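Below is a structure I'd like to ask you about.
Of the protein chains in this complex, one is absent; all others appear in place.
Take a look at subunit A:
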């Protein structure tokens, strides 16, 4: 039924616009989506929440349809009209569903909006019928859509509400019933929506009381019962996006379950379990509703054989399921054709529109789950979430295709595998992608091209990146007294691209073409190919990355540097002492000091350490080895900071061990009774810097700070947090430092090579934006532990501290990026300081810090010579040795835009765009930044469409293969806390994240913006392989499953209400879901394979990230779930961020506008 309806719907849409047909042919139900998008666009910036929610569902449907067909890329613009209608109807429910708490308020607002949209739709001429059609279609598409993921089930419920009106009488009845119960429902659709309003609470109810929810659900949708069956659904309901999905899922769910059953066996089980729990819950609250729900449930259950209760609904389900199934399968068929196209795309030929689509299709097939379901509905035009480009799919494909063989860097302009792929790098003349990644490996020859494409040309450089153990670290080259060989003119260092001429007596610089005499001691004959005979003996001639030992002329004041020093500066004000932090730090330092970084073969670290504690005044400690007891020196003259002692402040750990231990023992005691609540901050940094200056060395300060520095001193701050500024022109001030004092201080620090790492333990606003200035500009790191509690945060903090202390770090560094003629580095992003336009000065640079460099043309490039980069980093290593690390990279140049688009790397692009945007918020209103970002991406894609894609209907969305994830990732960036803060995000959080992202590498931004979501219940305890990740959408969660989500900062373990007791017992050591403590921050150590495996996975993730992630256990329907949902980035977000589908539609519209 639904399928047919959908098809109808699709046709009408398609008819209005020729493009549609084409699309339809292609099998992109997405047309509707596009239509939806249009409507959404209007809503987009403004009433996003409401719009998106409603719209998304529709859009999704339509889009889903498209994707299913195989080319998620193309979306029909026509669909929009339909979509609006849908939205109107659908929205309400979604909204309600999505934000359970807020739903009450938001929903009403949403309704009016919707109505408007609806009108708009009508005007569009889509015809009410279309609307109706859509609804059914929507429901249908949902079904298919839902099929893939049990998660969608909840969504289906809601959708059922709407869908019933259109397609399923039963469901309609159900809805009607429910509506009646909840509120009066003028129209079926309306009814459906109406309920949704009630639903929102309902969703809330789900967590709280099943009954309430159910009633609402039931009112909105017959399916509720279905939801009953599926533990997860409710949660999905809560999400705006889910709404769309729900519709799908509802029917599909049942269908899906079946199909999935094989793959997702657990869900059914869980459902089986859940029912019991559910009923109880529901029953308690509202029996009547229960009944309603039961009815619906029965209907649903009918479908899922697992639950007899639901049987009543089965009728619809069967029908539904049928279409749903088809819907699901739908995509596959197209996929087949698309597959070929897909491959094509991979090859880089985007010539045919179909190509891309097929690609998607191919992608789908790639994924067994999706592919498994043959879906006839493909023809439907709805956007199927499964059919739009899936990051998971792309990642999986890349992993499968490129993970097996080593990446050999010898060839110019090679695009490396994705950051998510494990691969081995063999350095044959270009720097490993672990050191440098570029947005594009094929640079347009002219600036006009570059401008036209709008693709930023940037390199993300991580000069000191840690390599896997099976890759050799850069070779050290020692040229002795004369130092490295360099070009006379541009001072570029000897590298594989230098051309030796005149029999090897001279070499021509590959960057500036200047010819330089080869010094006699370096002379070597050339072989017949013009290669030096010692080519393979010299790393600087054969490798992309290597190090030179610097001579004294590369050192400050022409003096070899002293070994660096670490200074630990501990806040001992009341808060720090009371929370146990001081004691914790002191205890930890005792053992941690044995793990200071040391240079390769050295027996002990050359790094000296010093200790300072402070509140309103500073306490320095003399820990000279000859003392019996440490001595404390108090400096209260914070206005004019100085270091009170020289000898004995910075000491060798082993020599002064007893004194240091004694000190660390005593510090907590000394301040145990402190009443000092005020702290200073700037003087602390000054003190550390002065200490380093006095000791004539570079070094790092580890500052452990708890509060806003309000004590009378330089750099004193006031509380200026003001949430009212958000979304105003003054919002940028929240990101700017309060005073310029810290910038100047940072400058001094950099001059001294004083890097600052800041550990913050705030209980309230402490102005990260200002406090972070020095750490940021000195190449330091900020760690923030809000509301630090010993029990829960200790582990994370200690691990961070350990990692931070132990990690490889270079000091007093200067980085310069040289480029071949034609382009030059024009802009730099990251944690550093620049006193001129070319040199990046870093007081400290650790192995996790990246510097992003943007290039611009200043001349033409030639395809023959390509473009070369040389990144030279002069730094002092932890042994106090001055070194030069050189990374070389050669890129291709192109005269055809298609080449550019074929050699892009979306992850890097997103990394750059995020950094660009995050810096932009310092000076521009956030909205402007967002618009700029969207606009740029639209231009990039439009340029592709215009110049590279084969002619096709304007309504079709065509994405370059390499950039097909650009929209979804971009959406994640736009929805991030910095650019679109939710109500619970503090100003400090935003400032913190803003700075954090600025020095992230590509792998980190990738997972940060698009978290990794793993179904734990699918874990194979006997194998090392991870289960396939799933997409970040609530509809893909099953309440019978557990999931693990990580984004580089947090790890969530989400537990569905219907998870098998056995699993809960195994993992948490408690007997049932209800006993799981949501305050857990570690998983109990239990001796069973499942627990071990899960913990090892978590440990593995922790090891991969530069920060120890906070582990949060989220129980479905628990209040923490809100937080969790924030990371389901494909869904509509609470703060108004668009769902993936919505955003895709929006992008499409933007592109179309640009094209027309």
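Basically, contacts are C-beta pairs under 8 Å (C-beta built on N, C-alpha and C of every residue); 3 or more make two chains touch, one makes a residue touch a chain; residues count from 1.
Methods note: contacts and distances are computed from a predicted model.
Selecting from "Enoyl reductase (ER) domain-containing protein", "Histidine-containing phosphotransfer protein", "phospholipid:diacylglycerol acyltransferase" or "Protein transport protein SEC23", the unshown chain of this assembly corresponds to "Protein transport protein SEC23" (UniProt protein name).
Across the entire complex, the residue among A:423, A:620, A:704 or A:1101 in touch with the chain not shown is A:620.
Only one residue from A:666, A:806, A:896 or A:1104 touches the chain missing from this view: A:666. Interface note for the absent chain: among A:610, A:648, A:844 or A:1015, the touching residue is A:648. From the set A:562, A:631 or A:1104, the residue in touch with the chain omitted from the display is A:631, counting the whole complex.
As for the chain not pictured, it touches subunit A at residues 574, 617, 619-620, 627-637, 640, 642, 644-648, 662-663, 666, 669-670, 675, 677.
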